[in-house]
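The other protein chains are all here in position, but one chain of the complex has been omitted.
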Amino acid sequence: MIPLDRMLNEVRQRPPLVHNITNYVVMNTTANALLAVGASPVMAHAIEEVREMTGLADALVLNIGTLSASWIRAMLASAAAARKRRIPVVLDPVGAGATRFRTRTALRLLATGTIAIVRANASEILALDGQKARTRGVDAADPAASAHDAAARLARRHGVVVSMTGPEDFVTDGRRAARVANGHPMMGRLTGTGCIASALTAAVAARSDDPWQAAAAALALFGLAGELAARACPGPGTFQFRLLDALARIDPRQLRLRARIRCCALPG
Amino acid sequence: MIPLDRMLNEVRQRPPLVHNITNYVVMNTTANALLAVGASPVMAHAIEEVREMTGLADALVLNIGTLSASWIRAMLASAAAARKRRIPVVLDPVGAGATRFRTRTALRLLATGTIAIVRANASEILALDGQKARTRGVDAADPAASAHDAAARLARRHGVVVSMTGPEDFVTDGRRAARVANGHPMMGRLTGTGCIASALTAAVAARSDDPWQAAAAALALFGLAGELAARACPGPGTFQFRLLDALARIDPRQLRLRARIRCCALPG
Partner (left out) sequence: MIPLDRMLNEVRQRPPLVHNITNYVVMNTTANALLAVGASPVMAHAIEEVREMTGLADALVLNIGTLSASWIRAMLASAAAARKRRIPVVLDPVGAGATRFRTRTALRLLATGTIAIVRANASEILALDGQKARTRGVDAADPAASAHDAAARLARRHGVVVSMTGPEDFVTDGRRAARVANGHPMMGRLTGTGCIASALTAAVAARSDDPWQAAAAALALFGLAGELAARACPGPGTFQFRLLDALARIDPRQLRLRARIRCCALPG
């Protein structure tokens, strides 16, 4: 069993500093989500300071949502600093598969060997696994199973946890696998929910020894916040602020009782 | 008559992908407004990927609100890619007239011949028309009429639709003209409402053959959302999230019944 209550308690009692090199669209909401859950966010991307900032941090998020060349250099420098300090690095390969620039950059970051967790959706995972073309063929009969295969392969190939979000989330380190059934469709109507999931994953991983458990716990926590925020919710604007309220209010016991995580067999 | 209900239905049933090269201030709210209305937003500005991203999109927004040299190069590359694919390009010349850099950049983008719709306020239109000085003189007696003149001239000169927002909006392709009376003063108390109007215009234009109709329909839709959000509204913070709720809730029939668009004679 994943000790969800203890994990959330750890974050609240020893707030981790999470260094985010992330996209412009979600910087504000990411910072607020981290604050709401009890962590401390910092954003910095200048090559002159990223190593030093990562040197203060308890976890690092690399999010390629609005990329440019100078940001990639900063990400590589921060990733190297994170490795030295053995703090967890979460990669969010936003839009991998949409452009070659994004796919290549995500693969390049993966190749550094510094990434602990890849938090992504199915199409991004398929793109990183190089299976995009194939999935349009045979596998299309069962896209979820095909994505699970890709996630497991990617986890083994790069020695990372793959935390794949979707209608049901799937989290694997290539050896263990879990499905997380928390969440609400309204989360897809708001920009940056994937990015928030990645940042929360980093916060939980900062206070845990097991990145696979941390990734699953973070998705259960965020999914539960989505469920609470969606109650009698008139629209995505209301949902947006209630999501922050819920992240701040969920207590460890509630998380343990309402998380819907079940371990499952690995494909392949 | 503009088929407003059909136009909104089209957006909802075949969600257009709208590529935004836009300013930092409004990226989040723009993305959320597009999602709320039923479209799909993507933000990307790196020269390495903008052509490819525009190649996936159904419409392109060029917004010069927080400009720099490298972003202009990206805008020019994206605009060329959009022309090849014959997808509509909406220019939002934020702050044209305030600095020469903005005026020149907006005119340079217009000169590419790729722009379908210019969504702007009256002072920006006057600046692009080169009439700023003159309007301080004679025309000042009737600033609205003067801006209508400038809009019509600009539309004819560049072969674009000019969608000018203000207390009453004015939309012209140089041949036809319409006034849109939806909206609420509270919209001026929120940053980025003009930018959202431009993005919604792109979403509607992506699913329409007539950019003039699309521009008017988008302003009626957004103005109506503003009216609904302003009901018994205690302040601009509440207004901000209700605006997203309203964009998501307006149905095609409601839009048809409550839109206040009337065709009008062109000046000059």
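We call the chains A and B, going by the order they appear; numbering starts again at 1 in every chain.
Keep this in mind: a residue touches a chain if its C-beta (ideal position, glycine included) is under 8 Å from a C-beta of that chain, and two chains touch if they have at least 3 such contacts.
The model shown is predicted, which means the values in this text are computed figures rather than measured ones.
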item	value
Contacting the left-out chain in the complete assembly, out of A:2, A:18, A:53 or A:186	A:53
Listed residues A:41, A:65 or A:236, member touching the removed chain	A:41
Which residue of B:11, B:34, B:53 or B:67 touches the chain not shown here	B:67
Hidden partner chain, residues of chain B it touches	23-26, 28-29, 65-69, 95, 98-102, 189-192, 234-238, 240-241
Those residues of chain A which, in the complete complex, touch the missing chain	24, 27-28, 31-32, 35-36, 41-46, 48-49, 52-53, 56, 70, 240-249
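Just so we're on the same page, only the chains that are shown with their structure count from here on.
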item	value
Distance between the centres, which are taken as Cα means, of chain B and chain A, whole angstrom	34
